[in-house]
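Only one protein chain is missing; all other protein chains are in place.
By letter and in written order, the chains are A and B; residue numbering begins at 1 in each of them.
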Amino acid sequence: MIRRVSFSLAPGRILGVVGESGAGKSMIGRAIAQALPAGFAITGGTLHLGGEDLVHLTPARRRALLVRDIAFVPQEPMTALNPAMTIGAQFSEHLKRLGIASRRKRRERALQLLDEVHLPDGAALLRRYPHQLSGGMCQRVLIALAFAGRPRLVVADEPTTALDVTIQARIVQLIAELQRHEGTSVLFITHDLRLASRICDEIIVLYAGRAVERGPAASLLATPAHPYTRCLQLAAPAMTGSRRTLFALPDRMPGLAALADMRGCRFAPRCPVAEADCRTVDPPDRTTGQSRIVACLHSDNTAGIEPPNHAIVPPANAGDTLLRLDHAGKRFRIGGRPFRRSSAMWAVRDTTFEIGAGEFVGLVGESGSGKSTLARLVMGLERASTGRIVLGGRDITRASPADARHRLHWAQMVFQDPQSALNPRRLIGDIVTQVLQAGRRPVDRAQRMERGCELLAEVGLGGEMLDRYPAQLSGGQRQRVNIARALCAVPRLLVADEIVSGLDVSVQAQLLALLQRLRAERGIALLFISHDLSVVRHLCSRVLVMHHGAIVEQGPTEDVFASSRHPYTRRLLAAVPPDDPVTEWQPFPDEVELAATPAADPPRAAAAAPSR
Amino acid sequence: MTTILLLLGRRVLMAVPILLTVSILLFVALRLLPVDPAAMSMPPNATIEDVEAKRREMGLDKPLPVQYAIWLRDALHGDFGRSIQLRRDAAHLVTTALPATLQLALGAMLIASALGLGGGLLLFHVRGRPAEALGDLGTTVLLSVPEFLWALLFILLFGVLLPVLPFIGQLGPQFSVASVTGFLLLDTLLAGQPDAFVSALTHLALPATALGIAFSPAIMRVLRSSLLDVYQEDYIRQARLRGIGEWRILVMHALPNAILPTLTLMGVQFGFLFGGTLLVEVIYSYPGLGNLMVDAVRNADLPIIQTVGLTYCIVVLLIGMAVDALVLILNPRLRGA
Partner (left out) sequence: MTAPRLLRSGRVLVGAALILLVALCALFAPLLARHDPGDQDLLSILLPPAWEHGGDAAFPLGTDSLGRDELARLLFGARLALIVAITAACGAALLGAVLAHIAGYFGGFVDWLIGRAVEVWMSFPPVILSLILMVGLGTGADKVVLAIVLVDWTRFCRVLRAEVLVTTRRDYVAAARLAGFTHLQTLTREILPATLPLLITLLSLEMGIAVIVEAVLSFVGLGVSADQAAWGQMIADARTSFAQAPWTLLVPMAAIFLTVTGFNLLGDGLRRTLDVRLGAARSA
């Protein structure tokens, strides 16, 4: 699956491996550990660490290398520590294998390591179990374990994807700091080109298992030589400057099965500047100035790729008030069972805001901040404990059946996880026309399929999808179906909960374009919940910042982002790496993260998957 | 430690309403019976007036809730009524029979645990090999043999075909052992009668094995599937990436996590197992609660049925609590919350 990927990593350098999901970036890390999933094998080529062949190793030698010379920082810190062992026991086990025989010395070294990753009160921490730690703390522990043996190589596979943005920034900086301190080489695997350019010395861009471009981080981002790199860059919304239309790559990366009989350049079918020979000739690696290596026959064309030049329609002024929340709040009982004392927590407190017709409003905050509960309140999936909710002129606070019928044509919801939001046992055609099936007088199937076809066309899907099951669709397609279903009742407001968070940038750009088209064509309003500030900036005219269940700041997006008044907003903004690779990036210090007690999740949120 | 005690205390408190409900259900179910306990306790030549008088004396003319209240009051004072058939104190009959049943159940649990955990590890070990399919099929077939078929099969095999083990009662007829604890294996040792101990042990062998073997395949399956689940976890992959050997991963990282769901299931299984003693006792004429119960049922001996039924429930609840306590001690997640 991976083809012609070559790199060398000098001691004390950081190499970034960047690619979208399915590009094969994780396979590189696994190949180094000789831990490929079943069905994959290294069929050719070489892999050396300091002169030692990593492909042909005895199991004993491999384990010895893993103990001392190669270390891994995982993607999901919360599940990568053994839940049945204390942190101390896990340190002790590893340090013992590193040859520290005395128990007291192991403890000293563990405390020293915890100090190096800026975890305070190490002695107490050693007695704790992983479930008592937050995700960020777990990742710090895992980083400390990784650097414990002063390894020559550390492989960090998406080490921040599962963490909140503010923590993400600190973890990335921590890895860079330890790397400088210990002189280790780091292989940093990520999907985020901008993030990689911040901490890496050199970057490799992967597409469909092939290294398409490689070069020094700063120059690679400044002047991408491969069309794909350029497209990736143009697909991501910016944090500064004027809003530009995103470049949405059509289609998606070819899957494993399609790769086998593909000829020529693997990117050619989607490439905006492909020429005839691209489809027949497999491009060789070519070196172009500044030690840059590009696998493209026509890399001179790359600079010519420009985003669609129609300027983005400035968000229209909001019309009449569509939705108004008046001091709305939601309290959950924790462990609430009859005849048992229960504590309560406010998932949403004293929230007041308005959304006008045709207005796009962003709602940002970290996981557990109450964003999703607020969405569920608006949609009547939870009943407000306090305050008032008015939608389309009707007070729907009580969430009665009559309120529900009213809401049907005013507001609909697009759910976060398209996997969970589409019933795997129903056909797409039935899913999108669900509204017509409900109630006492369902519409007959032929008519529904006709409407289903219209809806799918509206979100850019073909009518042939009607007879498919959700499992036969890609992630981006599923999210479109999700939107189509919400549109069926012709609502005036869409509530979208993290609908682009799990998707690759090129698919994300496609969906954002779709939402903008819906506003232009149908004047639809949107409550857009996201943790990604750049997406909110791109899409929304107004933004609400939520922290611990309360809205701490709201206002026009540009104003809030340019001159935020609340420290939490500033912290969120600081966590985003600047667009320009030269600008200094200074996220907030550790103390803020470690002092913040993790908010108790409401019962439902605890059961749902953590939002990324 | 204190949190564990607190949680356990709460578990014990939770058992009280359950027991009360169970006793009410038992009481109501048995009052639906088309039998008249008063008439049954009278000689056959008693007149209708005598029976009526007896009914009043036994409180059977009062409304059901009042009858229950009286029963509950007496029960809390240790008076569970008298056996109509055996004309003995119900509480006494039960306490005499209980140790024998507990001994059988404990032996069976030991055998079920050993076979179940060993088999589970073996099934896990052969994963991905041809033997796995065989093992799978084997457990399905084993699951189809209930304890009473094992009991009968063992009698045919080791009692008739290869007469090596006794299959009637719990002690050879030539021995007589003073009852101190009620547990025969202990009493024979306390009385210094090693021959009797061996006899008691051989008498226990077939019933305990029959019962234990019937409950082992479920344990095998759960341990295997828990281990398979645990091996999918990130922390196992991460441990491998830290260069830890396979053996240590199994013992130190996988088993402590996989044992928790296995233990939880074993708690439920051992509850069923305790009920299973009844049939095995009947088949092996083993003098425990089961034979007491079946005799009482055949004779509609209500006080005994009620008391023995309640005893079964109490023991099942105790088994549940013991397993919960063990899971609590082994699972840091439950403790630290």
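The criterion applied here is as follows: a residue touches a chain if its C-beta (ideal position, glycine included) is under 8 Å from a C-beta of that chain, and two chains touch if they have at least 3 such contacts.
On a predicted model such as this, the values are computed, not experimentally measured, just so you know.
Trainee: Missing chain touches which shown chains?
Mentor: The undisplayed chain, in the complete complex, is in contact with A, B.
Trainee: Looking at the whole complex, which of B:L104, B:L117, B:I259 or B:I305 touches the chain that is not displayed?
Mentor: Checking the options B:L104, B:L117, B:I259 or B:I305, the one contacting the hidden chain is B:I305.
Trainee: For the chain left off this view, which of B:A218, B:L250 or B:V323 is in contact with it?
Mentor: Counting the whole complex, the residue in contact with the absent chain is B:A218.
Trainee: Among B:G107, B:G271 or B:P332, which one touches the chain that has been omitted from the display?
Mentor: In the full complex, the listed residue that touches the missing chain is B:G271.
Trainee: Return the single residue from B:L32, B:I48, B:L76 or B:A178 that touches the missing chain.
Mentor: B:L32
Trainee: Out of A:T229, A:Q416 or A:S530, which is the one that touches the chain we can't see?
Mentor: The single option touching the absent chain is A:Q416.
Trainee: List the residues of chain A that touch the chain left out of this view.
Mentor: Listed in rising order, the touching residues are 337-338, 376, 379-381, 404-405, 407-408, 412-413, 415-417, 420-423, 425-426, 431, 434-435, 437-439, 485, 488-489, 604, 607-608.
Trainee: So that we can see where the missing chain sits, which residues of chain B does it touch?
Mentor: Residues 17-19, 21-22, 25-26, 29-30, 32-34, 137, 140-141, 143-149, 152-153, 155-156, 160-161, 214-215, 218-219, 221-222, 261, 265, 268-269, 271-272, 274-276, 278-279, 282-283, 293-294, 297-298, 300, 305, 309, 312-313, 316-317, 320 of chain B touch the chain absent from view.
Basically, only the chains that are shown with their structure count from here on.
Trainee: CA centre of chain A versus CA centre of chain B: separation in Å?
Mentor: A distance of 52 Å separates the two centres.
Trainee: Give the list of chain B residues in touch with chain A in this complex.
Mentor: It is residues 233-235, 237-245, 252-253, 256-257, 330-333, 336 of chain B that touch chain A.
Trainee: Report the residues of chain A in contact with chain B in the complex, numbered from low to high.
Mentor: Against chain B, the touching part of chain A is residues 33, 35, 62-68, 71-72, 74, 76, 79-86, 93-94, 97, 128-129, 131-132, 142, 145.
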